[in-house]
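Questions regarding the structure given below will be posed in turn.
The complex is shown incomplete by one protein chain, all other protein chains being positioned as in the whole.
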Amino acid sequence: MSSVAYKQADYKSDVKPIWCPGCGDYHVLMSFGRAFAQLGLPPEQIAVISGIGCSSRIPAYTNCYGFHGVHGRSLALAAGLKVTRPDLTVVVASGDGDGYSIGGNHFLHACRRNIDMTYVVMDNHIYGMTKGQPSPTTEPEFDTALSPGGTRVRPFHPLVVALASGANFIARCFSGDPNQTADVLAEAIKHPGFSFIEILSPCVTFRPDEKAWKEQVHPAPVTETSDQGKAARRLMTDDGFNIGILYRGTRTPYQPAAGATNIDLSELEKDFEL
Amino acid sequence: MSKTAGAPKVANLNDLLAVAYQIEIDAVDRYKLLADQMETHNNPDLVKIFRDLARAEGIHGEEIRRMAGDFDVAARAREIAKFEKSESPEEADLGSAHYMMTPWHALQLSLAGEERALAYFTSIVENTKDPKVKTLAAELVEEEAEHVQLVHRLLQRYPKPSKNWADDLDPPVSQE
Partner (left out) sequence: MAASRSISIAIIGSGGAGALTTVDSLLETAAAAGWHGLFTRTLGPQIRGGEAAGLLRLAVDPVESLPDRFDLMIGIDWLNAHRFGAEIKAGNQTLVISDPRGGDLPPMVTQSGARVVEIAMKEMAKAIPDGRPNMIALGIAGRLLGFTVEQAFAPIAKRLADKGPAAIEASLAGIKVGFGAAAGIDFGVQLAAPKPSKVRRWLLSGNEATALGAIRGGIRFAAAYPITPATEILEWLAPNLTKVGGTLLQAEDELAAINMIIGASYGGTPALTATSGPGLSLMIEALGLATSAEIPIVVVDVMRGGPSTGIPTKSEQGDLNIAIYGMHGDAPHLVLAPQSVGDCVFTTQWATYLAEALQAPAIILSDQFMGQSRAAIERPADVAFIGARSIASEISGPYMRHAMTANGVSPMAIPGTRGGQYTADGLTHSERATPTSGAADHLAQLDKRRDKLDRFNFGDHWASVEGAGDLAVITWGSLTGAAREAVALAAADGIDARMVAPRLLAPVLPERMAAALAGVKRILVVEQTHGGQFNKFLRAHYDLPAPVRAFNRPGPLPITAGEIHRAIAVWR
């Protein structure tokens, strides 16, 4: 790591966000900068990979390398990048739609693979960018144009899925507490393997009711664990607003198979020689 | 829970100056961010108000730096000025911004920030054992109290908006 002291502002580009004033993602952007500064990471050593949706606009608002990919496939992009460039710090940014719906399948396999990266999902319990359809984490009784009267479908539990699929670090944060979010993000980045943070980030335009989240979030009543069984039992009483690091696992991060280096090509050609 | 829970430990006069300085520049950054948001979202009246507030806070910050003389308040602030449970007291609440917000709303945000700062410095006055710290903290309390009064006076100029202030007949736009 560099000996230069970085400030939060060093990680912010001059592109003005299109996020509505009041959006939780402004705080998340701050948390990114604070966490990166805490870790002293040169901006050019960080890659922020995203999909499609309001949250996924974040790469351009940072001063790091970024990739605004197609919908739901950010984890796949990130996997290809990190495996070939283990020297980079890879942070994947998504939303509850991009990450848990179209991206749901990739989420499972990213947890399984346990490639060293940090996955941040800004969850606002709604599809914001396409104007207010239910997401997998939307409450079943929440009325929308596409689901009159509510979806009546049980919401997705991302922390449970992450734990069951093998994620090596699992946490939940609240955008309205950017200092704590920054601290957790720094921990997640430092922790080897696939780190997953769900950040509750209210949508001021389509979920004004989420202003109440400020009062509903609370510190998780227990300290973090590295015991999967304990973590699983805690999740059974998770009310969706427990804030903090839930689980810190001990899996070895994914490494591609090591091969011998510098074999002469003539060695390979021996296969064909008569 | 107290508004100042998790506030940085102020051990001596220089520490207090550092924290007070950080509070001001955090407020400047926050008002600048809000001004930018208002500019992107075509609310020019609020752009001016937030830039004015940023300028005012910047002046306070400068005063504190002068008070500190040779001591590097900025460096010390980076070391100790972390507010754990909440943000820097005077930082306006980003979650309360709205693209159609009115001057009245901006002043309410500012007022809340000034009151938080006032409470913070008051708690230092009440709890510190260091007489120098107590004196400076008391000065800062007076200063913040003046700011609070100023905001109240400004609020007299702006009526509370009607309940329809946020009505935008046009629907949101899906950009993707």
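Labels for the chains are A and B, by order of writing; each one numbers its residues from 1.
Convention: a contact is a pair of C-beta atoms (placed from the backbone, for glycine too) under 8 Å apart; a residue touches a chain by one contact, two chains touch by 3 or more.
Bear in mind the structure is a predicted one, so any value in this text is a computation, not a measurement.
Checking the contacts here: which visible chains does the omitted one touch?
A, B
Considering the whole complex, which of A:Ser13, A:Gln45 or A:Thr130 touches the chain not shown?
Checking the options A:Ser13, A:Gln45 or A:Thr130, the one contacting the hidden chain is A:Thr130.
Touching the hidden chain in the complete assembly: which of B:His41, B:Arg76 or B:Arg116 does that?
Among B:His41, B:Arg76 or B:Arg116, only B:His41 touches the chain that is not shown.
Contacts of chain A with the missing chain: which residues?
18-21, 52, 54, 68, 70-72, 101-102, 104, 127-131, 133-134, 136, 145-148, 151, 205
Footprint of the hidden chain on chain B, which residues?
On the side of chain B, residues 40-44, 99-100, 162, 164, 167-176 touch the unshown chain.
In this text, only the chains that are shown with their structure count from here on.
Chain A to chain B: how many Å between their CA centres?
Comparing mean C-alpha positions, chain B is 31 Å from chain A.
What residues on chain A touch chain B, complex-wise?
5, 9, 16-18, 20-22, 24, 26-27, 52-53, 129-132, 176-180, 202, 204-206, 211, 214
How about chain B: which of its residues touch chain A in the complex?
29, 33-34, 36-41, 78, 82-87, 94-99, 101, 171-172, 174-176
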